[in-house]
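Only a single protein chain was left out; the remaining protein chains are all shown in position.
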Amino acid sequence: MTPALGVLPAVLAQVEIRKRTGQGCVQENGFCPDWIANNLDKYVSPLLEHIYLTFVSVAIGFVIAFALAILAHRHRWTTGPIIAITAAAFTIPSIAAFLLLLPITGFGSTTAIIALVVYTLLILFRNLITGLRNVPAETVDAARGMGLTDRQILWQVELPLAVPEILAGIRIAVTTTVGLATLAFFAGAGGLGEQIYSENAGTGGIEFKSNVVVAGGLAVLLAAVSDLIFLSLQRLLTGWQRASAP
Amino acid sequence: MGFPPVLAAAAGGGPDCPPGPKAGAIDFGEAVDFIFNKRQSVGGTVCVGGPGEIVDLAVNHLVISFIAVAVGIAIALPVGLWLGHIGRFEFIATSISNVGRAVPTLALLAFFVAFLGKGELNVIVVLALLAIPPILTNTYVGVRQVSPDAVDAARGQGMTGLQILRQVELPLAMATIFAGIRTAAVAVVATATIAPLANVETLGTPIIVPQQYAIAGQLGAAIVVAVITLLTDALLGLAQRAVTPRGIRAVTPTPRIVRIPFLQRRAQTT
Partner (left out) sequence: MNSTDTAQAEGKSTSAERPGRSTAAPLEFRHVNKVYPGATEPAIEDLSLEVGAGEICVLVGPSGCGKTTAMRLVNRMIDLTSGDILLDGESIMTGDPVRLRREIGYVIQQIGLFPHRTIAQNVATVPKLLGWNRDRIRARTTELLELVGLAEMADRYPGQLSGGQRQRIGVARGLAADPPLMLMDEPFGAIDPITRERLQNQFLRLQADLRKTIVFVTHDIDEAIKMGDRIAVLRKGGRLAQYATPAELLMNPADDFVEDFVGADRALKRLALLRVRDFDLWSTPTVRPGDPTAAAREQAERSDLHHALLLDDHGRPQGWLSERDLRADAVPEIPDTVAVVIDRDSTLRDALAQLLEDGAQYGPVVDSEGRVLGALSVELISRFLASGDTTAEAPTDRAEAAAP
């Protein structure tokens, strides 16, 4: 037994070395730094598509959610139905959503964006409305008593105080959408998901470790970086929150 | 019921299995038809579609999901309860959620498939990993939100830590915990759709392996998946109400201490 065990490391080492270099590596579907270095450019376009999908969807979703939140803020009773609808939509698995839109809007980024926008609505709306509702009642009372109009109260008092909650919502929406957009290629919208999964994308598909590491890694990186950006934005805009009583 | 299920391997043709629609036809009517009627596959070699196959795939889908959620609960619930009870390491709860959110499930599954191969086990592991963050975070927050007065009174009456956990904190946190389980279950059921990437047959099979199923198959399966996910959510929603102690049902606090990031749902404010 022992001699065999002694030989094992040497054998494994051979296998490893072979795996990491050149053609042998690629054929073994291994993790090949060389290949990665040579083929990074193939990921640029999907990455950009992915970024585009994510940020356009969140932007549109925010505009819609903002309008809905203002509505629900004025007319409380609409909150329930809005949340119910957006939550139901959120429950539908993204692939199903992408596919179900195909007959209506065909292949392409439009379909994907529509679905992604709907997914962001629940998160953004809920955070917007919570942020607005969490403004202390006496602050609003003081503002109204001093003679601010309803619109002034909304823009000068309620929204600024809701910024932390709203930014948190945007953060979550962005990272969630990055994740959902990986499946956008089912709707014909490209994105990093295509690189991960499809053999047609020219990068080896889901079984090729190098491909998965790069494509998946880029997706994770995108989510993480976006998260950090909005976190920093949040800290920047809420300096007043960190000041506390002596 | 086999695992994975066996496709009805009737040879192509025959009254039982008429030819399918032209490949490329995108039509809701055809999609619904796929659900209810068997037809030939695109290549004409096997019979696909129809309630039999749909049910088989659905059952597999749900079984895998169930196992994954169960595993997730088994891991995340005790940890969340304990962390919440001692009230420390909040950053763990939030970090896990943040990380969980940042990793797209497709990427996660791809990692597993690429490095560890395909198969049910890997899929279940991935899905369980998906289920853990919402359950862990919601459990933690749920326990933390239990009124400290109630806990204090319990301790003052002489309950041990474990008794407090079981008799006071757990019941009072049940609503939030269950919301987390519900979120996790819905996420898992939704994600099991991409399990075919790892060679596991679920309702995602017609979607992801469309060569034999045509667009009609893809759409039909998409409809079924959507319906099943919504049903899961609705049923768990009912269960959540049933599980909430009656005295608390009327109160709808908005959690302010910890954000519940992962796939935030309306369930948290109910």
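A and B are the chain letters, set down in written order, and residue numbers restart from 1 in every chain.
Keep this in mind: a contact is a pair of C-beta atoms (placed from the backbone, for glycine too) under 8 Å apart; a residue touches a chain by one contact, two chains touch by 3 or more.
The model shown is predicted, which means the values in this text are computed figures rather than measured ones.
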Interface partners of the hidden chain - shown chains only, full complex considered: A
Contact partner of the left-out chain, one of A:42, A:73 or A:144: A:144
Subunit A, residues in touch with the chain not shown (by the definition above): 136, 138-149, 152, 157, 160-161, 238, 240-241, 243-246
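Keep in mind that, in the parts below, only the chains that are shown with their structure count from here on.
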Interfacial residue positions of subunit B with respect to subunit A in the complex: 26-28, 98, 101-108, 110-111, 113-115, 186, 189-191, 193-194, 197, 204, 207-208, 215, 218-219, 222-223, 225-226, 229-230, 233, 254, 256, 259, 261, 263-266, 269
Of subunit A, residues touching subunit B in the complex: 29, 83-84, 87-88, 90-97, 99-100, 102-103, 122-123, 126-127, 130, 133-134, 168, 172, 175-176, 178-183, 186, 193, 196-197, 206-209, 211-213, 215-217, 219-220, 223-224, 227
